[in-house]
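Structure incoming, see below.
Only one protein chain is missing; all other protein chains are in place.
After this line comes subunit A, so read on.
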Amino acid sequence: MKTLPSAGTTQNVDVPGLKKKQRFWAGIVREKYLLLMSIPFVLWLFVFNYLPIWGWTMAFQNYKPAKSFSEQKWVGFDQFKTLFHDHDFYLVLRNTLAMSVLGLIAGFTIPILFAILLNEVKSMPFKRVAQTITYLPHFVSWVVVAGIVTSMLSLDGVVNNLLIWLHIIHEPIQFMAKEHWFWGIVTGSDIWKETGWNAIIFLSAITGIDKELYEAAKVDGAGRFRQMWNITLPGIRSTIMVLFILSVGHLLNNGYEKQLLLGNSLVVDYSQVLDLYALNYGIKIAHFSYGTAISMFNSVVSILLLFTANGFFKKFAKESIM
């Protein structure tokens, strides 16, 4: 540090023989504010985002909280062997994938459709009111949404009353207590909450499409449906692809809060997802190593899915995120 020259002098010196080390330190001094403004956050990212990866070592141990790292007993792949022999694990995996895939399908088709329809609305006040209202549920917490859904679907709730009034059913259905309704309820709640919000991105992609294309299509006699199919949809293709790849990467991490809030002991065989399974084993009954193995499985498969989806679309659709 003693040999460090002041920033002012080195800046002007471009002698090739000047020591690399000296130039390095001069750069540090020159960028000291930028470094001070960014290094704390890099350290923060390291602790809160990268250090948990180091925690994966627990999956190969029989982790006991009281012991230090060197005292832990290493057990190799034993935790994973137990996991893959656990019948519940496959049940949980099925639930996770089922709700994710349903969410993926509904989370793309409906917002895209909504964005396209909204784009065809010519009355600005109507469009603005529709947008304001449909974005709204996105800002409401899952606790509130779960409360509203439970109230709507209760025995004397609005949905049952409506269905009886329409003579579709004769007896009210106990929606929240029937396990085969659960996936549908989660997906439906998600649609209700996020359709408007997810449509924003597609809507703004649509506004980027060249207006002349529509004019040309009209001259050629294309109706509104033809224009949507042949211009609007291809026009937002790359937006759809990129978002789709990202969603595939989150297939196993499609949230657990809504399942936790909407589920109950009666529907647990259909509501339990990987993260909740990890939570129950890893934290509630303190099988930390086993819980970590579940979490790790989840994260690794997610990354693999992301790369697979990215590679697939890169090859066949010439779209990618990386």
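Miscellaneous remarks
One rule holds for everything that comes next: contacts are C-beta pairs under 8 Å (C-beta built on N, C-alpha and C of every residue); 3 or more make two chains touch, one makes a residue touch a chain; residues count from 1.
The rule is short, and it goes like this: contacts and distances are computed from a predicted model.
Per the UniProt record, the absent chain's protein name among "FAD dependent oxidoreductase", "Cytochrome C oxidase subunit IV family protein", "ATP-binding cassette domain-containing protein" or "Carbohydrate ABC transporter membrane protein 2 (CUT1 family)" is "Carbohydrate ABC transporter membrane protein 2 (CUT1 family)". When the missing chain is restored to the complex, the residue among A:Ile231, A:Leu251, A:Val267 or A:Leu306 that touches it is A:Leu306.
Within the set A:Pro52, A:Gly184, A:Pro234 or A:Gly311, the residue that contacts the chain not displayed is A:Pro52. One chain of the complex is left out; on subunit A, the residues touching it are 27, 31, 33-38, 41-42, 44-45, 47-49, 51-53, 55-56, 58, 65, 114, 117-118, 120-122, 126, 129-137, 139-144, 146-148, 150-152, 154-158, 161, 174, 176-177, 192, 195-196, 200-201, 204, 223-225, 239, 243, 249, 253, 256-257, 260-261, 264, 275, 278-279, 282-283, 288, 291-292, 294-296, 298-299, 302-303, 306.
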